[in-house]
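What follows is one structure encoded as structure tokens, with my remarks underneath.
In this view, the complex is presented without one of its protein chains, the others remaining in place.
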Amino acid sequence: MALHVDDLRVHYRTLRGDVRALDGVSFAVADGEIMGVVGESGCGKSTLGKSLVRLDNRMKQVGGSVTLDGEPLPIGDDRAMNRFRFKSVSVIPQYAMSALNPTRKIGRLVADLLAAHGISYSATRPELLRRLALVDLPETVLDNYPIELSGGMKQRVVLVLSTLCDPALLVADEVTSALDVSTQQAVARTLVEFRDRGYVRSMLVVTHDISLVYQIADTIMVMYAGRLAEKAPSDVVVTEPLHPYTQLLIGALPEVGARFSDRKLTGIPGRPPGLRNPPPGCRFRARCPLAFDKCAEQPPFVEVAKDHRVACWKAGS
Amino acid sequence: MTDTERMEAPGVPALAEPVAPLVGRRRETLHFAARNKKVVGGLVVILAFLALGVLAPLFTTHGPNEYVGPPAAPPSADYWFGTTTFGQDVFVQFANGIRSTFLVGVLGGGLAALIGMTVGFVAGYRGGLVDELLNMVTNIVLVLPALAVLIILHAYVGITSVPMQAMFIGLFSWPWVARAVRAQTFSIRSREFVDLARLSGMRPLAIIRREIAPNMSSYLFMTFILLFGGSVLMAATLDFIGLGPTEAVSLGLMMNSAVHWSALHLGLWWWFVPPGAAITAIVGALYVMNVGLDEVFNPKLREM
Partner (left out) sequence: MRRYFGRKLAIYALTFVVAVTLNWIIPRFMPGDPVLRMLTRTSVSNPEAIAPMRSYYENVFGLDVPLWKQYLNYWVELFQGNLGVSVWLFPAPVADVILRAVPYTLALLLPSILLSWWAGNKVGALAARRRWLDNTALPVSYALTATPYMWLGILLAWSLGIVAGIFPVAGGYSFELRPDWSWVFFGSLVQHWFLPFLSLFLVAFGGWAIGMRNLIIYELEADYANYLAALGAPRRLIRRYAFRNALLPQITGLALQLGVLVAGALVTEIVFAYPGLGHLILQAIQNQDFFLLQGAFLFIVIGVLGANFVIDIVYVLVDPRTRTGMQGAT
């Protein structure tokens, strides 16, 4: 197995106390697997993605562990992680279009980064050009400044650069959020192609767009309020969701007699709980049409069918 | 979607985190401002000097330019800051000088703020030809060295009073404000609430005043503080060269006299050290306050 995450807990420090952005997350990603991580804003999916690569100075790991290919990944230690970044674990950030230094030519930037990792630019250049061609970028792009490229081109450059060293794990954080639909398609297809060609071994695609992950992901993991709600192969999640939240997301109606609007994601009433002082028990309780007394106790994230894990007392039973 | 609120299961605890209403934002700002050491510290220093400038002359029996004491006397119980080579009370001069300092700062800074903001808003809001013209004017005034122009103006027109000096300073200090305000206006102008106001028929001036300016109020306030400080420094420079109002007492003039009458060589440090120290303290306090206010208005900085 490529990636193992065990009871990961990550908090955000704020003046008013810690926000428990990730509160005990455990899952595994196999070699060659593309896993989509979905949920609404604030559910912790971005935090999950970021914490696997680089915790920024407001985040701190308070518990749990991460293992990659059998070797522990020291995500809490910034300096120790540098050994893994770019070569074993890489990221395509949400801000890909502004991720390139505006005053440096693309080629020089790549050369600087490779040199800093002790990799020869001249030796890598042929492969770099091949991959640029794969994403429809001409060789001349290396002599351009970022300002001379369109948004889409810059994103493709970032795509190529982030995967240049064939990382074992790639985290794609909301890579399609700012794009039009046809470009989204292209990017999604490129991601899959990169995995198929072996440029990336496993991938975590973090997004709020379920329809996107349905197209490209092998597995979908649904998060809610810092915890995992459901994880299953993508077609199972879409056709037979077991967690009420997933069901509401997908638009299936549970039999409780409530009326909801037709829109898939905006149709769930209420808001997720604040994570500074989260309520005890299942965090979806307040909005769940199926909630009952046992929900005062946090349901465990257990396997209820083959490769299908849910955190709900009502699921599987 | 109002009917869906009914769907809370019974016995479920309420949302753990209430959302702060927009009304409380001003109070929250004041709350943070009062707790920010830099803001409070800077304010205390400035108010102390202001109090000195306002109150001290009321309690003194003689004027700043009267010859009252033994010439060139060091600080003593009678004369806290000693006397000049002519026997004038340095402390009284100092206190009066602080008055002019504050006056020129407020007036000069205020005028520059007014001009800069007006030019910036109009250029940013109107765009097009108006913008080009105002840009040109801004650039010209920006490049023109203020001191040099003031030298010429003083030589021929003469600068006789502090408000007049403040006016000239204000007339030259506004370009950077105009530029910054223009840039901000550009970005705010394209936001939806401005479009809404425009569609509802509000006149441009009203839009600027009611929709755009409040969003920049914190920035404008900080700009005024910087202009105040800049005014004080420029006035001191002018006074020192001898281009200041001749009838008023000012800190720069004190330093001018001190140097002119060989206070340096005679070692009359009480004559030239306090004025400059006061300016440094006041302007420094303003800058520190500005940094603190930046933290107050910009929540991201608060958490650092």
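Per-chain numbering from 1; labels A and B assigned in written order.
The working rule: contacts are C-beta pairs under 8 Å (C-beta built on N, C-alpha and C of every residue); 3 or more make two chains touch, one makes a residue touch a chain.
Just so you know, these numbers come straight off a predicted model, no measurement behind them.
Undergrad: Considering the full assembly, with which of the depicted chains is the omitted chain in contact?
TA: Visible chains that the missing one touches: A, B.
Undergrad: Out of A:Ser162, A:Ser202 or A:Thr219, point to the residue that touches the absent chain in the complete complex.
TA: In the full complex, the listed residue that touches the missing chain is A:Ser162.
Undergrad: Using the touch definition up top, pick the residue from B:Leu58, B:Ala77 or B:Val143 that touches the left-out chain.
TA: B:Val143
Undergrad: Any idea which of A:Tyr12, A:Phe27, A:Phe86 or A:Phe194 touches the chain not displayed?
TA: Residue touching the absent chain, from the options given: A:Phe86.
Undergrad: On chain A, what residues meet the omitted chain?
TA: Interface with the chain not displayed, on the chain A side: 53-54, 56, 81-87, 90-91, 93, 95, 98-105, 112-113, 116-117, 145, 147-148, 158, 161-162.
Undergrad: Footprint of the hidden chain on chain B, which residues?
TA: 136, 139-140, 142-149, 151-157, 176, 179, 229, 233-234, 236-237, 240-243, 252, 255, 258-259, 264-265, 267, 269, 272-273, 275-277, 279-281, 283-284, 286-288
Operating definition for what follows: only the chains that are shown with their structure count from here on.
Undergrad: Please work out the Cα centroid separation of chain A and chain B, and write it as a whole number of Å.
TA: Here chain A and chain B have centroids separated by 49 Å.
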